[in-house]
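Only one protein chain is missing; all other protein chains are in place.
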Amino acid sequence: MEILFYIAGVLAILSTVMVIAVRNAVHALLYLIVSLLSISVIFFILGAPFIAALEVIVYAGAIMVLFVFVIMMLYVDSSNSNEKNIFIKPKTWIGPSIIALILMAEMLYMLLGEGYHPMPHQIISPAAVGKLMFTKYALVVDLAGFLLTAGIVGAYHLGQKERKILHRYLTDKNENL
Amino acid sequence: MKELLWLIVTLPFAGALILAFGGRKFPHAVSAIIGVGSVSLSAILTLLVGFEFLGDTTPFLQVAWQWFDVYGLSPDIAFRLDTVSLIFIFIITFVGALIHLYSAEFMWKDEGFVRFFVFMNLFIGLMLILVLADNLLLLYLGWEGVGLCSYLLIGYWYKDPKNGYAARKAFIVTRIGDAALAVSFYILFMTFNTLNIQDILTAAPGTWSLGSGIAMATAFLLLGGAVGKSAQLPLQTWLPDAMAAPSPVSALLHAATMVTAGVYLIARTHVLFEIAPTAQHTVAIIGAATLIIAGMSALYQHDIKKVLAYSTISQIGYMFLALGLGAWSAALFHFMIHAFFKALLFLGAGAVISVMRDEHNMFKMGGLWKKLPIIFWTFLIASASLSALPLITAGYYSKDKIIWLAFASDKGSVGLWLAAIVGAFITALYTFRMVFLTFFGKPHAEPTHRPGWMITIPLMVLAFFSFAGGFIELPQNMGNLTLVSDFVEKTLPVATLSVLQPFTELIFQIISSIVAIGAVFLAYILFFNKPFPAAEPQRNAVQRFFFKGWDFDLLYDKVIVTPMIFLAMINKKDIIDQFYTGLACITRQLNALLSATQNGQLRWYAMVVAAGAIIILTIIFFP
Amino acid sequence: MNIPMEYGLLLAVILFCIGLAGLLIRRNIIFMLLCIEIMLNAAGVAFVVAGAAWGQAEGQVMFIFILAMAAAEVSVGLALIIQLFKQTGSLDVTNANKMKG
Partner (left out) sequence: MILVWIIILLIGTGLLAWLASGWNTFLPRLISLVGTLIYFGITLWLWLEYDPGIGSQKWIISYTAEWIPAFGIQFKLVMDGLSLLMLLLTSFLSVICVLVSWKEINRRVGFFHFNLLLELAGITGIFLSLDLFLFYFSWELMLVPMYFLISIWGHEDRIYAGKKFFLFTQASGLLMLLSILGLYFIHGQNTGIYTFDYEQLLDATMAPQTAFLLMLGFVVAFTVKLSTVPLHSWLPDAHTQAPTAGSVILAGLLLKTGAYGLIRFALPLFPEASHQLAPLAVLLGVVSILYGAKLAFAQTDFKRLVAYISVSHMGFILLGVYSFNEMAMHGVVMQMIVHAVSTGALFIIAGAVYDRIHTRDLHQMGGLWRQVPRMGTMGLVFVMASMGLPGLGNFIAEILILIGSFQGNFKVLTVIATVILITATAYALRIMQKVFYGKEHKVWEIPDFGIREMIVMLSLTSVIIWLGWNPSSVFRLSKVPVQKVIQKINIPEYSQGEEMERIDRDNIYNVANFLDIKYVAINKGNQAQKIIKEVNNTYGRRTEFETINYLPNSPDIEQAEEFKKRSSKTE
């Protein structure tokens, strides 16, 4: 079981690196799905089967499909962006990478400074999760519902036809308010 | 009858109101009847009230309503009739009615005919309030009100900016005096807790000791007000410029009534001046100085109205001299006579000017005595009165009394007497210079028409009074008739004399007579039938100095007006506002500095967020 | 099974930093949105690991909330991307700098 964890971890890291490195968006998406699937394996190992399932269904399934739709809609390829040779010029990627590395170093320093704590293998059932969600975190669930509704409305509004939106005092269109 | 006192005041206001609202719809004749009629009715009522008052001269108080009542200050809108105010309202309504009648013809063709009568009626009403007021605040109302009317009437022909500026000058200069007057109210209220004139006069001698500082300050402040209104030194400069007004206005406001308000004020508050001897002495000195300075200027004018303007200043100087001497009745007597003959002179001059196609320059007139006989004879009578030709003119009796008292009064001195006598000489000289230049000599231009009856009747009536008005008060060695002084001294104290020999008085009378006749003779030699160029004469520096009224205007312009305007203009943009603008500028600079980080690049923002996270973590781990 | 909790968290940190690096490097806005998803997911991993370490269900609950948030975020974000593409004709974020101060 342990070895599975390490394999899945390495796989996740590698595929994630590929996500940011490839040029084609559809490729990147596929790499991301691989990454999500391997993380799902890790969740399963850690005793969270419900979450593992959700990861596959919602993340790798639903959300990524959204991406696919958009990419298909917009005919995204590299010509849509100026970043054809982004990794050839070190100037473009060295700075951000250093920042990311520093951040990582700091977090690792914090993480690994105090020894190891082995995890007990204990499966937490979906029932426990659901119970907790609808008792202690019921309010947060409601809020999440609101958030999703707002997301839907916002997406609908933004996705409407192209329209210039100006403040009403900047234009004289609306005479006699 | 006395109860109709309020009507005397109200009638002119009513006239003004009717004209103001309906004026332009009426035909000229109706407007004239309303304008002249209201004032004439006032005059008739004044006569009726006056006759009744002569029978019982106890002061009569009529309260209309309480103005307000705040913290002990509770002035009433109330009119108080006593002998002094009766003389004043008589002159105001009577001379006012005559001048209104004159104006009805004089202004007939003017486009602002109605406006003129509105202002004139308003003036009469406010002037009546001034002299009838029973408290200082109401007096001040009239005082400022007549100032406003003066402003409006000087600027009556508003299209010429020069007139507007003359009007503005008149108002501002008199307001300087008014400010002093206002300050005196503060002190009076602080001390007496009232502004009622009679209460103050009663309480003052008991509250303030003779010559105390506060009394002195009050008297000087009152004097400041009087000096401004009466165009005395050093605030006399507005009156010559005020001649921009139509001639009837000059006659009514700037000769007969308004400018004598200062005399009225000092006479009214005489107790305060008696407590402050230095102030009273200053009144005399100001009067003496003014009468000579203005007389000298009158001598060099070529504009007939300017001569009369300086002459007015000079004659009011006589009144101030009399006030300063404590000769209250003499001052009021001279005020009365002066009102008649000076109004007449202005009206005559106005008539001459109008028939000479608005020509003001005396040197361009001449030889008019045959062509305008009525104007000439009335003008001559008035001039004789102004020159104080002995025995036959009213001016002689009134002025001689002042000259005599300048020496004989206990407050008089040789210096004051000398000034008065020199002034009398100058007065006669410039008066007859004016007469000879205007009416005699070679004619330079033909008059266009003869004035009608509405102009000539007022002239004749006033001529009669300038001649006969003097015989109601005769010196003790010539009949000793004291109608006026008896009348006035029911209200004001008697002048105290230091020397009381009839013989001395006779000497002084002879001296002043000789001086007047000598001056007329000198004028005859110098100006009668002499060929003068019609153009404005060339002047040397000294002459120009006198011509310009001793260059007071220049002085004030250099010392006060120019610096003030400069001060106003350099800070037009308001330095304090600039400060705030500067503050806003700095803020905007800072804003520009910080908003440079807001470059709209998403990646830049993300970078900053990451950098921020690093910094915070670093601070946490490596403190 | 004997996996230290730190390893799980290590994985989360690495994933997070890769996401961050991608966010900073890429200029294509779709990639940036993907990187945000990676980072969110990394945070979720950390929650689940911690939950597993202490045997509590809270970690998983939090992951569900993150999931909900990610879904909302993606829907709005993709709508924005569509709008951006319509207005500027490209997906390069450097072109969308109208909001500079």
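Going by the order they are written in, the chains are A, B and C; count residues from 1 in each one.
The definition used in the following text is that contacts are C-beta pairs under 8 Å (C-beta built on N, C-alpha and C of every residue); 3 or more make two chains touch, one makes a residue touch a chain.
Treat the numbers as computed from the prediction; the structure is a model and nothing was measured.
Listed residues B:V183, B:L380, B:V422 or B:M460: the one in touch with the omitted chain is B:V183. Across B:P161, B:G206, B:P531 or B:P623, the single residue that touches the chain missing here is B:P161. Chain B residues in contact with the hidden partner, per the touch definition given at the top, are 20, 65-73, 77, 115, 137, 140-141, 143-145, 148, 151-152, 155, 158-161, 163-165, 167-168, 171-172, 175-176, 178-179, 182-183, 185-187, 189-190, 193, 567-569, 571-572, 574, 576-577, 579-580.
The rule is short, and it goes like this: only the chains that are shown with their structure count from here on.
Averaged Cα coordinates give chain A a centre that lies 4 Å from the centre of chain C. In whole angstrom, the spacing between the mean C-alpha positions of chain B and chain C is 92. In chain C, the residues that touch at least two other chains are 20, 24, 27, 94. Multi-chain contact residues of chain B, defined as those touching 2 or more other chains: 607, 610.
Of all residues in chain A, only 1-2, 5, 9, 12-13, 16-17, 19-20, 25, 28-29, 32, 35-36, 39, 42-43, 45-48, 50-51, 54, 58-59, 62-63, 66-67, 70-71, 73-74, 76, 80-83, 86, 92-93, 95-97, 99-101, 103-104, 107-108, 111-112, 116-122, 124, 128-129, 131-133, 137, 140, 144, 147-148, 150-152, 154-159, 162 touch chain C in the complex they form. Every residue of chain A that touches chain B in the complex is listed here, in rising order: 95-96, 99-100, 102-103, 106-107, 109-110.
By the touch criterion stated above, chain C contacts chain A in their complex at residues 1-11, 13-22, 24-28, 30-31, 33-35, 37-38, 41, 45, 48-49, 51-53, 55-61, 63-65, 67-76, 78-83, 85-87, 90-92, 94.
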